[in-house]
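Only a single protein chain was left out; the remaining protein chains are all shown in position.
Up next, chain A:
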Amino acid sequence: MKRCLIGLMLAASPLITWGAGEPLRFGVDPTYPPFESKQPDGSLTGFDIELGESLCSELQRRCVWVENAFDGMVSALKGKKFDAILSALSITEARKAEIAFSNTLYDTPARLVAPEGSPLQPTAESLRGKRIGVQQGSVFEVYAKRMWGLKGVEVVPYQSSDLTYSDLINGRLDAAFDDAIAVSEGLLKKPMGKGFGYAGEVVKSPEIFGPGTGIGLRKSDTALAGEINQALERIHQNGTYDRIARKYFDFDISPK
C-alpha cells in the first residue's frame, strides 16, 4: 500500500511542477540533428529543443513536444495537433500563404557535399551530367531543380536524407545538396562520412531559401506570435541564445 502511494505521488509529481498557464505544444520531427534528434533513451535533444525550452521558461509555460512527420507539419498545425512548429522550418513565401511565422530564429547556409578533392562547384556548368541528391519537398530540391535541373544536371529527389547519404557513399550520387549543418552532423562528422567534404562555396538565394527558419504559427494566433517574438528578443539580450548556439555551432547562425 505504501509503495502504491509512493508510486502515485511519483506519477503526480510532473503535475505539481507544471508552470502557470496552459502548456505550449511544439510540433517537431526529431530526425534532423543538431537541430532536433532523439537520444538513445528516447528524450529529445538539439538546438531547437533547447531554444524552445528557454522560450517556454521566458513565457512561464511548460513545453510539450509533439512528434510529427515534417511533410505533414503544416496541416497538423492547422488541425490543432500543436500550437507551433519548431523544427528547422524555413520561412518561405509558399508557407507564408498557409501559416504565420515568428521572427527569424537562425539562418544556416546550403552547401554541396562530394568526395574529398572533388572539383565540383554548385553551378550548372560544373554539375552538367552529374547526379545530385536532394531531399524531396525541401527548398534545396526547389533550388536544384530550378537552377540546375533544366540545364542538364540530373537532380535526384530522395525520401529522406539518410537514403541520400547512403547513395552518396555507395557511389550512386556524385554529390548531395543540403543544409550545411545537417550534412555536417548527419554525414561528415560520422565515421561513414570519412572521405567526404564540402564542395565549392556556400550557396545563397534569399528568394528560394528565404530569410532563414522561424517558428510556424497559425495565422489566427497573433497574441502567441507577439509573446514568442518578445521572448525571442529577451533570450537574445540576456545571452541565452548565444550560450545555446555556442554549444552546437562553431560559427554565427543568428539572423542578420
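Simple rule for what comes next: a contact is a pair of C-beta atoms (placed from the backbone, for glycine too) under 8 Å apart; a residue touches a chain by one contact, two chains touch by 3 or more; residues count from 1.
Quick note on the criterion: contacts and distances are computed from a predicted model.
**Q** According to its UniProt entry, is the unseen chain "Negative regulatory protein YxlE", "Protein translocase subunit SecD", "NADPH-dependent glutamate synthase" or "Arginine ABC transporter permease protein ArtM"?
**A** "Arginine ABC transporter permease protein ArtM"
**Q** Of A:L120, A:V156 or A:I253, which sits in contact with the chain we cannot see?
**A** Checking the options A:L120, A:V156 or A:I253, the one contacting the hidden chain is A:V156.
**Q** Which residue numbers on chain A touch the omitted chain?
**A** Contacting residues on chain A, toward the hidden partner: 71-72, 74-75, 94-95, 98, 136-138, 149-150, 156-159, 163, 166-167, 170-172.
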